[in-house]
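Please find one structure pasted underneath; my questions will follow.
Only a portion of the chains appears, each positioned as in the full assembly.
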Amino acid sequence: MAFTLEELAGRFGGEVIGNAAQRVGSLAPLDQAGPQQLAFLANPKYLAQVDTTRAGAVLISPGDLEKLASREGRNFIVTPNPYAYFARVAQAFIDLAAPKVQPGVHPGASVDASAQIAASAVIGPNVTVEAGVVIGEHVRLDANVFVGRGTRIGAGSHLYPGATIYHGCRIGERAIVHAGAVIGSDGFGFAPDFTGEGEARTGSWVKIPQVGGVSIGPDVEIGANTTIDRGAMADTIIEECVKIDNLVQIGHNCKIGAYTVIAGCVGIAGSTTIGRHCMIGGAVGIAGHVTLADYVIVTAKSGVSKSLKKAGVYTSAFPAVDNADWNKSAALLRNIDKLRDRIRALEAALPAKPQGDA
Amino acid sequence: MAFTLEELAGRFGGEVIGNAAQRVGSLAPLDQAGPQQLAFLANPKYLAQVDTTRAGAVLISPGDLEKLASREGRNFIVTPNPYAYFARVAQAFIDLAAPKVQPGVHPGASVDASAQIAASAVIGPNVTVEAGVVIGEHVRLDANVFVGRGTRIGAGSHLYPGATIYHGCRIGERAIVHAGAVIGSDGFGFAPDFTGEGEARTGSWVKIPQVGGVSIGPDVEIGANTTIDRGAMADTIIEECVKIDNLVQIGHNCKIGAYTVIAGCVGIAGSTTIGRHCMIGGAVGIAGHVTLADYVIVTAKSGVSKSLKKAGVYTSAFPAVDNADWNKSAALLRNIDKLRDRIRALEAALPAKPQGDA
């Protein structure tokens, strides 16, 4: 399971400089790699480590290669994006090292007779596949996965243990759905049907049936225990190559644009549209019925309550500071109108008012 | 599966205006509905759509009906709350369309001999039902549900795949518990048992046994991957018709009053009491041991650290703005005491002090 540099370049691209017959069998950081290992330089601040590395070869960009004092006695694969190259090679090494899993349906699985399951699929123990489900080639459903009636899982997808996909959803090719994720649960919709006020109020919340589904594009990854609700009438939509971290909540009828990444603990309320290539930081909250333009970045812990119509970086979070200092600032903020009033009074007391109102 | 307007009015109330024999078989928005479909007007801003709709009938309030230029050639069901009426009809259409599920216990379920399970209940594959559990009429437990010893599930409840109810809990009638929800996990309680300070500190956290349960009233809905902890000594209580969204955390010994709705990603620490008819916005955090009055509304992303004793709307969240602008404001807030000092100095420098201190 070692490759020559020539073999790697044949498979993943890049130009070999040095000994193309050098074999590498695993990956390691520059400062730890040995002669059978492949290292990479993604950040020029580690350039000096290239001079002293013992790695069998180094993935490097053309620009950084130029900066080296000498290439003497070392081997390189030159590629515009060494980090992505590293990721692809690492994935290949892992795939080769992973234990082979036999295709087939575990005897402890419950699979409806009407489900269409590709012969190359792996259906683990205690998996439940309901009527009309379609499972593509090389799909892998780990233990305790549930797939509701009529749902389709695209080729090459991997659903980890305990992932639950409700009925009538569509998962694209090469999806990765981590353990405990729930896709297609009911959106949170209730019609108030109350009369009277206060103590005298009677009535109840009437559930709005959620009859849309969830439609997920290809190459999407969904984190552990993340939840994505089904649409009320139309589908909730996750476009291609969206990457979603753990414990994220996406409300009904949201649309998340392609290539957007969403960090952990984010909550997005219903009917919100996020553009393409957005980056949503950890623990951000986004209100319902708003629209974020393409290339919007929201920094961690911020709250979005209105549409953000232009690409850019948006923030509303404070960094934690000494508690006593914070409490002082917070008290003054609570009374900031009084500071404003005092400024006004000062302005009025001066012979010539210096400036307009805030 | 189509109904005449007369049949609908017989079942759901309301007054038919127009052709009572008109049949409708599904629901659609006003601007998309066809002659066999039922539409509704809940928001007067869409009143003009009623004039042009092709819907077989329109659900409308008496007030909005008055505003129509003409009722000519169209059919109506007049009801004070068209949105709730729509929800009820939609639910009926869905129930009729849903595949019939046979009652009975799936052979792949593990059910303790001492459990009492109504004959009309549906127990799915890989469900575990422990000793002494009582399952009411028409309860449905989907795949991988776990119900711990002595727990009772009220009639008409539906637990979606992978929901876990620990021992000694009580779920009311018609509960809906979505996938991955956990009810009755241990509250977070530990007694510190340490001696010494700093590096020299030794000892450990001693777990406080959590021997209360969770008691959930009728008509409660609990979202996917939401967690509700059991009480330490007494029960955690969720009253009737409370609606809880996904990824909500409710700590031990909380009491959530009837008809309160809690949006996604909310966290409520232990021993907190929330009143009736409250609305808790998404990602709100509420401290432990506080009390919220009836009819309190907390807007999204806010933090509640003290009791809120009066009905009203409460907030502590900022909306995200341009990152550079935010950082400028944040820096000034951090130094707001210096602004205050400069105002003080100005006041002192003026011949007559204009005003008191903030």
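We just call them A and B in the order they show up, numbering each chain from 1.
By our rule, a residue touches a chain if its C-beta (ideal position, glycine included) is under 8 Å from a C-beta of that chain, and two chains touch if they have at least 3 such contacts.
The model shown is predicted, which means the values in this text are computed figures rather than measured ones.
J.: With 2 copies placed here, how many are in the full complex?
T.: In total, this homomeric complex is made of 3 copies.
Here, only the chains that are shown with their structure count from here on.
J.: Rounded to the nearest 5 degrees, what angle rotates chain A onto chain B on CA?
T.: The C-alpha superposition of chain A onto chain B needs 120 degrees.
J.: Distance-wise, how many Å sit between the C-alpha centres of chain A and chain B, to the nearest whole number?
T.: Centres of chain A and chain B (C-alpha means) sit 26 Å apart.
J.: What part of chain A is in contact with chain B in the complex they form?
T.: Going through chain A, the ones touching chain B are 108, 110, 126, 128, 131, 144, 146, 148-149, 162, 164, 166, 180, 182, 185-186, 188, 190-194, 198, 201, 204-209, 211, 225, 227, 229, 233, 247, 249, 251, 265, 267, 269, 283, 285, 287, 298-299, 302-306, 308, 312-316, 318, 321, 325, 328-329, 332-333, 335-336, 338-339, 341-343, 345-346, 348-350.
J.: Give every residue of chain B touching chain A within the complex, in rising order.
T.: 29, 81, 83-84, 86-88, 90-91, 93-94, 99, 106, 108, 124-126, 142-144, 160-162, 176, 178-180, 219, 221, 223-225, 241, 243, 245-247, 259, 261, 263-265, 277, 282-283, 294-295, 300-301, 317-324, 326-327, 330, 333-334, 336-337, 339-340, 343, 346-347, 350, 352, 354-355, 358
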